[in-house]
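First the structure, then my questions, so here it is.
All protein chains of the complex are present and in place, except for one that has been dropped.
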Amino acid sequence: MTTTDSSATPQTPKGKRRIGDVVFANTASGSGILILAILAGVAAFLIIQSVDSLGANTANFFTTTGWDANTREAPAFGVAALAFGTVLAAAIALLIATPIAVGIALFIAYYAPRKLASVLGYIVDLLAAIPSVVYGLWGIGYLVHQLTPFYQWLSTSFGWIPLFAGPVSSTGRTMMSAGIVLAVMILPIITAISRDVFLQVPQAHREAALSLGATRWEMIRMAVLPFGRAGIIGGAMLGLGRALGETMAVAMILSPALVISPHLLQSGNQTIAAHIALQYPEATGYGVSALIAAGLVLFAITLVVNMGARYIVARRKEFTE
Amino acid sequence: MKLSRNGRFTGLALAGALALSACGSDQAVENGAAPAGSADCVEGGGTLDGAGSSAQENAMATWIAGYTGTCEDTTVNYDAVGSGAGRTQFIDDAVTFAGSDAAMDETETEKAAERCNGSEVVNIPAYIAPIAVAFNLEGVDSLNLTPEVIAGIFNQEITQWDDEAIAADNPDADLPSSEIVPVNRSDESGTTENFTAYLEEAAGDEWPHEAEGDWPIEPVEAGQGNSGVVSAIEGGEGTIGYIEASHLGDLGAAAVGVGDEFVEFSPEAAAAIVDASSPREQNTEHDLAIDLDYTGAGADAYPIVLVAYEVACLEYESEEDAELVKSFLGYVTSEEGQEASAEETGSAPLTDETRENIQPTLDAITAGS
Partner (left out) sequence: MTTTTKKSSTGASGDGPAPMQRTLLTGSLPRYFAPALLAGVAIVTGGLLFALGTFSIPLFAVFTVVTYTVLVTLASARIESGRKAKDRLVTAVVYTCFGLAMVPLISLLWTVARMGVVRLDGYFLTVSMNGVTPTMDAGGVYHAIVGTIAITGFAALVSIPIGLMTAIYLVEYGRGRLKNAITFFVDVMTGIPSIVAGLFVVALWMVFFGPGTTNGAAGAVALSVLMIPVVVRSCEEMIRLVPNELREASYALGVPKWLTVVKVVLPTAIAGITTGIMLAIARVIGETAPLILTAGSSAVAINWNLFDGQMMSLPVFIYSQVRMGDAINYERAWAAALTLILIVMLLFFVARLVSRFFAPKFGR
């Protein structure tokens, strides 16, 4: 195998560039630039629309937890509680989902019998398509009732950890439930992408490892995981994006309060996206603009998270070894 | 090459879509199975767009079904985007009428003048829904609650079910010593606004907050929409919340104290309070917005109600808009329309007296020259 980057190697002979090549190359780069333009449009719109309310805001936008924006005089609102809730919910979801998703992906790629694997792959893809409303319905109508006894146990056994402090909400409509439903939601996404990447690991690598007497786990650790790491992170980012921005499921499950509370088993906290969905219909005065400002913060959070992830991926960028 | 593959794929999808379109139909119910209407149709029909309150969504769907069942040429769209967004869209001339849980205030009326051809805006009460105080408490089927006690519970000052204040009015109930979990709406809503307005006026010092659509204090438990609150009440133990009565289902509803009596909610009792209330002070001649009188309506009236309006212009630019609005709202506020929505959603039909007041306003709607 060559170690060079694919884009650097082949060159059409200098001088006479074929017309097909020129058109094709320009269409391709044009698409890329179009994406940049769309993104710039989204960002510009968010900024322009939010300036209005941010200018009128009488409270500090980043440290205030309350939300009093539906007025024309002296609105006072902030995203502190919302940003905290958003990151918290997404973090719970990602912490639960990523290891399990990698486990399932490994199972489908290397452990399951071939027939079963293709059926499972199909089911996983299917689950990625279930609308979040349905996850919300299922979460509120079924899952939270199953989880409440578990929360009780968690709180009595580990209540000394602030995260699990009681009293446990009797309805189960808590941050923990929202996080778990989000985890279930993003599981198929991370799994599907990780599985695809695992399946692309060159067979030669795997067979080389096995022929040297490696156990299956050693083969995975030495040949599969290093190759697939960037793909796993990419999948996790996609999942994180959905978890950060998930609206309907959270709005249906979480019993919100604009506070910063680390107690996962009590009702409280709120995410930006759910807050927008709940407030948008009745927003008046500076309300809409303030909600768009909250959307901008959400956008910024995803930006920061993505930069972090890219930094990790960039350090191991050798795709073809 | 790739594109042609996509093309083939798209072709396949299109063929499938065409095959699908061949077997679908808009005739979900046979003609005449829909509530037979006697609406005053507009000749030639047209399209009427409205937007606003989601509280009215079910009622509006009923009215639209009834109206278009009779006036087949006319299409009516109602987008339940929320009262605030509905009023904004109305002001921006995006819709012809708005459904709103609160009458337009003076600033909004001023802003709407431009889209209304310089004329004023009229608020027509069309949908009266009792708000029930629903609870889920094992072994207790009925509760008597005074406004002060309701305020205490929702202000999180009365926290135990066997609190003396509750026990005093419910000598027969077997109240457990468990915690009270008050449930409020997590989204901003007209239901919350009317409920807090009631508490503000009826409970006096026990409710130190102002009336607003957003719940004023940090909630113990909150749910999205009426259905969210219902599922929170059903899912918890010792829960209590306020919902539009049509969503009550099997839940118990408290009888609410009026003076020395306790009134259970019923559509008739809810309609009574509208009759007993006086028009809003700043109303112009044709405006029908009312100031609800929560305390003085007497023992026949159930005091916690939501009154939703249809907001329209007195003068429209186009003849068609004016005719369609007149015709549709005429059906909505007719005895027949009101009965249809009452049957569907458990709302309180407008009384004859109220309907008589509405007619002159509808007659006054015209198209400008």
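A and B are the chain letters, set down in written order, and residue numbers restart from 1 in every chain.
Assume a contact is a pair of C-beta atoms (placed from the backbone, for glycine too) under 8 Å apart; a residue touches a chain by one contact, two chains touch by 3 or more.
Since the structure is predicted, the reported quantities are computational estimates derived from the model, not experimental observations.
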| item | value |
| --- | --- |
| Interface partners of the hidden chain - shown chains only, full complex considered | A, B |
| Residue of A:L154, A:I189 or A:A290 in touch with the missing chain, whole complex considered | A:I189 |
| Missing-chain contacts mapped onto chain A | 1-2, 4, 6-10, 12, 18, 20-21, 23-25, 27-36, 38-39, 41-42, 45-46, 49, 99-104, 106-108, 110-114, 122-135, 137-138, 141-143, 184, 187-189, 191-193, 196-197, 200, 203, 206-207, 210, 213, 215-218, 220, 231, 234, 237-238, 240-242, 244-248, 252, 272-273, 276-277, 280, 292, 295, 298-299, 302-303, 305-306, 309-310, 319-320 |
| Absent-chain interface as seen on chain B, which is shown | 1-3, 5-6, 9-10, 12-13, 17, 20-21, 23-29, 33-35, 51, 54, 57-58, 61-62, 64-66, 68-69, 75, 77-81, 88-89, 92-95, 225-227, 230, 247, 340, 344-345 |
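Criterion: only the chains that are shown with their structure count from here on.
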| item | value |
| --- | --- |
| Rounded Å distance, chain A centre to chain B centre (Cα mean) | 37 |
| Interfacial residue positions of chain A with respect to chain B in the complex | 67, 70, 72, 140-141, 144-145, 169-173, 251-252, 255-259, 267-268, 278-284, 287 |
| Complex contacts: residues of chain B adjacent to chain A | 54, 81-85, 87-88, 107, 181, 183, 186-189, 213-214, 218-224, 228, 231-232, 235-239 |
